[in-house]
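And now, chain A:
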Amino acid sequence: MTSPKTPSKLEKILAAGHLAVTSECGPPRGSDIAEVEKKANLIKDHVDAINVTDNQTSVTRLCSLAACIKIKQMGLEPVLQMVTRDRNRIALQSDILGAAAFDICTMLCLSGDHQSFGDCATGQNVYDLDSMQLIQTVRHMRDEGKFLGGADIHRPPQMFVGAAANPFADPYEIRVPRLAKKIAAGAEFIQTQCIYNIDKFEDWIRMARERGLTEKVYILAGVTPLKSAGMAKYMKNRVPGMDVPDEVVQRMADTPKEKQAEEGIKICIETIQRLKEVPGVAGFHIMAIEWEEMVPRIVEESGLYPRPAVD
Partner candidate 1 sequence: MRLDYPTNVKIIRVPCTGKVDLLHLLHAFEKGADGVYVVGCMEGECHYNGGNFRAKKRVAQAAAILDAVGVGGERVRMYNLSSSEGPKFAAYAKEMTDHIRELGPNPIKAKIKNQQAA
Partner candidate 2 sequence: MIVAKQKPFEEIVDMVKDADKLLIVGCNECVTVCEAGGKKEVGILASALRMYFANQGREVQIDERTLERQCDHEYLEEIRDIADTYDAILSLACGVGVQFMAEKYHSQFVYPGVNTCFLGATEERGVWTERCQACGSCILAVTGGICPVSRCAKRILNGPCGGSTKGKCEINKEVDCAWQLIVDRLKALDRFSDYEKITPLKDWSTDRAGGPRKVVREDVKL
């Protein structure tokens, strides 16, 4: 595509044409930063960058920015996830500068789950901006070097800007137009929702390719290993916007209980191997929810190890 515009390691890897690998780490529900360190150490040699979730599912946790700073100080590459649910445009810009101050230079812009799912269901939400407008805001700060209010930013943030895409959510006909919209807003990389319905994902990325969108954005395919048949069923029936085909649920259910975790890993590796060959897939985002220790194995057995070095 083009030469990197930011110091982001993720951008450099993608720009060099490598299949990138990212994973994620959910901050603890407490102030022990050692937990972040521990999770990051489990995966550090097998991924290019580590997403840090921002109060995911609206459950209050240690803040994404602090955890990102810790990861940065470990010499690793954090991806700051930022949701627009909890901050207005003042706080969003301020946190972006805070991240930039520690040379955190990769961000994922999200709207965030509704607060009713979390531990503060009676709280307010903010949504001063939506995810699309957050992308615009970061790009504005970086490219124009200005605040939304128009003033110059001294040392503007050098952010490589990402967004999420869910190829499976409804209405389906807007899935590709919505991707186009996020790219138009300024998204440079995309991390997708977990993929279990590979046919549907391939259909989506084919349509994106036909519109030339895969030339404009790096798409990292999201995968999550299933731990059990119960988890497969839960994801299928309870998680909004998730598409787990019956065959996958059946395959997990047909596996003896003690071997289900192993089967889940196998499915995950098969998915990555198949998607590696799909044009337009620029890498993988492995979301091993509270199962970070499995990431190295998934990366190795998918043929994505060792990770390339970039300067």
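In picking the candidates, the idea was that all candidates are chains of the complex that A comes from, given by their letters.
Observations
The rule is short, and it goes like this: a residue touches a chain if its C-beta (ideal position, glycine included) is under 8 Å from a C-beta of that chain, and two chains touch if they have at least 3 such contacts; residues count from 1.
As the structure is a computational prediction, the values presented were derived from the model and not from experiment.
Only one of 1 or 2 makes contact with chain A in this complex, and that is candidate 2.
Against candidate 2, in their complex, chain A makes its touches with residues 85, 89, 111-114, 116-117, 125, 127-133, 136-137, 148, 164, 166, 169-171, 173-174, 177, 180-181, 184-185, 193, 240-241.
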